[in-house]
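Missing here: one protein chain of the complex. Every other protein chain is in place.
As written, the chain order gives the labels A and B, with residue 1 at the start of each chain.
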Amino acid sequence: MSTHLVEVVITNKAGVRDPEGETIHKHLILKKGYSAISSVRTGKYLLMAVSANSSEEAIRIVKEVCEKLRIYNPVVHDIEVRLRA
Amino acid sequence: MPLSTEEVEEIRKILGREPTEEELAMFEAQWSEHCSYKSSRLLLKLLPTEGRHVVVGPGRDAPAVKLFKDFAIVFKIESHNHPSAVDPYDGAATGIGGIVRDILTLGAKPVALLDMLYMGEPWDPHANWLIRGIVKGISDYGNRIGVPTLAGDTWFDTAFNTQPLVNVACVGVAPLSILVLGSPKPGDLIIIMGNATGRDGLLGSSFASKPLAEDTDKEIGAVQVGDPLTEKLLIDSLQILVSRGLVKYVKDLGGGGLTTAISETCADHGLGAVIELEKLHTRQKLTPLELLVSESQERMLIAVEPSKLREVEEVLRSHDVTYSIIGHFTGDGVIRVFYNKAMVAEVSAKELARPRAVRRASYPPTEALKGLKPLYSLPPEPSYEEALVKLLSSPNIASKRWIYEQYDHEVGVRTVVKPGLGDAAVLRLLDGSSRGFAVKGDANPRYTSIDPFNGAANSVAECFRNLVAVGAKPIAIVDELNAGNPEKPEHFWYFEMMLKGVAWITEELRLPVVGGKVSFYNEDYRGRQVKPTTTIVGVGRVDDVSKAMTMDLKESGSLIAVIGVTYPELGGSEYLFKLFGVEEGEIPRPRPASELRNAAFILKAIRLGLLNAVHDISVGGLAVALAEMAVLGNLGVEVSIGSVYARGVQRVDELLFSETQARYVVEVKSDRVEELKKLAQKLGVRMSVVGRVLDKPIFTLSKSSKTILSVDLDLLKDAYNSLERAIEGGA
Partner (left out) sequence: MPRIAIVKFPGTNCDEDVRHVLVNVVGLYAEIVWYKEFTVNQWDAVVLPGGFSYGDWLRAGAIAARTRAVEELVEARDMGIPILGICNGFQILVEAGLLPGALLYNDTGRFVCRWVRTYIERPRGPWLALAKDGQVLDMPVAHAEGRYYIDEESYKSLLLKSPMLRYLQGFNPNGSLYDVAGVGSEDGIVFGLMPHPERASEAHLAPRGFSPGGRVIFESLSYSLKRGW
């Protein structure tokens, strides 16, 4: 058993609005002239330290936690679960 | 709900041809239960809606009542039950957004928000998730738009574990002279201001018109995300537009999106419209059909005279409010919708918005008998101390501080009686005078699920008493009827009886029902309805906010009196359920004549300065009301319950916990008690002086000189403040 660091990134699904991202983009970034940036999406980041026999198992555990405990709401959110590089 | 074959045939007849895809979508949105009220329309005619204070009755986006001769109060109630079951945070938040915009349509300034939440038990994991999400959603949205959220109501019950009821209300005030009551004219431009239209919330009204599918994770089309920043900009810019006289007609884009906004406006004012859909500002590429029925949030329609356009655009641009000019009104009563010059819909506005009515079958299920059963063999009486502590820590009674401290209830500097201390909230008008108003939301799902007629009547009465208890004269109410599937006779029966209960008692109390809503299809995928619930929001006039009453005991040495008669009415009580798990029996009888008499007495006594504190008696009965007053005032009491005016009472628990209607507990100044007695006699009111307020923090109840209950106030305080533990430590 070893400790694996697993990252969870939660964002709004593509069809769901992201007012925070839109406001940061429109009222801060564009207003200050950085038109090179065409969009901003925001999300929540979690870093979990998991004791497991393999990185695959660690990822499986984190995915299960996110589903069962409603860490994200599958109706509105997408999640990305990945091993920390 | 997709249109039935009969409805499609009807559309063919109306148009005299095959309808286009867009026209079908428009009819489906407009004829959905949520927008057309087809199942409830006929019965709703039973409600008394007129009164000499009523300025705008049901029919417009929000009702208005004369609060004082120069000021109107505008208030409305809405439900967002189905979205909140699927996405509690956004469902509740967008409910707030919608109700506030309705108040804006009359040009009134929103000054209070109320949340009436009927949710599951905090120790159920799914219900706990819903509770937190709903409260956070309301908190994040309401706080950002700068309208204080207060005077709400909550109920925690397993029936709502997966299907919460989220009813929200908003109150606005406006000088009578500026209420926006105009109509658009042919030639006026149609401007949609606010957020860009997207695919979110597609056919949301249709979603609210069918039972929740088994796999709610697939319901994404109906989820709408709120944007309170845009809402605040809408509120600010509309206030400017209205105050400068630049806009005479405002409509919210709510259920049914653009379709219902246009059709209702046109039908109400005998107009037609020419719409160029491609001009609508959007977030993503949408088909004409999607543009017509999308329910994207934070959008409003304004009718603008062409000569005023430039000034309007200046205000909108300066406030960073996006908008598009999508067409104009005509005088021919026909709505013509174009997309890139091609006509996609051509419908008579009156036909589209014509009120539809369906006669539903209505039949009581055998279950309804439990409300007719007199309670005969009650279990043996428990320890009264244990009972009182259990009741005070019941989520339905305990302090709701965990909730209301998440709401900014002070913004606007109007809130004089704050949440937690009064039976209702009291706000000042802030016009330089001491005038103000009181507002409160109430319901009792247990009562209405046992006896819908009397239960609904009691919900009205409870709201009435709560307003009176703070010193306000009740002037009008709005109601939200939450029921099951109208196509099932045994669900519809509950709706019908609740409505009849409201119609009956409001006439007896002379309280006009100036508006209201109906939410059907509150059932799960197994076809079980939640507890049918009648939510009442009432407003009352306060002539002097500095005289407003709170319920906390103020002064040791004062006397305590009970107003009204106590009967043995434990049916449907919190006591019976919490202590014995029983939820049946004859619920307390509504007593409108006593309500009127006792209310007149309380209001007069407050005006004469005879009282220190007033609390109405409701859930939990007399003992709970006394305990709440003691805990909040941090003062002990010594009460002889044998002195309570009662009839037919056989057991002590009946005296302590019966939920008989039309009763109050008052703290009366010791040197004014004779005056109070004389007033009671003169007004024919039953009053019994039962005890006094003590210096030491002990709560004692006795009967015939025998102590039946004596506890430290700290123990009661701890029980009363247990809701946070239940929710946070819950799942």
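By our rule, contacts are C-beta pairs under 8 Å (C-beta built on N, C-alpha and C of every residue); 3 or more make two chains touch, one makes a residue touch a chain.
Keep in mind that this is a model prediction, so the values were computed, not measured.
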Neighbouring shown chains of the undisplayed chain, as defined at the top: A, B
Option from B:334, B:430, B:673 or B:715 whose C-beta touches the chain left out: B:430
Hidden-chain contact residue, picked from the options B:232, B:473 or B:725: B:232
Touching residue (missing chain; options B:362, B:406 or B:643): B:406
Omitted-chain contact residue, chosen from B:5, B:307 or B:546: B:546
Residues of chain B in contact with the chain not shown: 139-140, 143-146, 227-229, 232-233, 318-320, 404-413, 415-416, 418, 421, 430, 432, 545-546, 550, 552, 554
Residue ranges of chain A at the interface with the undisplayed chain: 19-20, 23-24, 27-28, 31-32, 42
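Here is the rule we go by: only the chains that are shown with their structure count from here on.
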Distance between chain centroids, defined by C-alpha means - chain A, chain B (Å): 37
Residue ranges of chain B touching chain A (in the complex, touch as defined): 86-87, 89-90, 129, 198-200, 216-217, 219-220, 223-227, 229-230, 283, 320
Complex contacts: residues of chain A adjacent to chain B: 12-13, 15-19, 23, 27, 70, 73-76
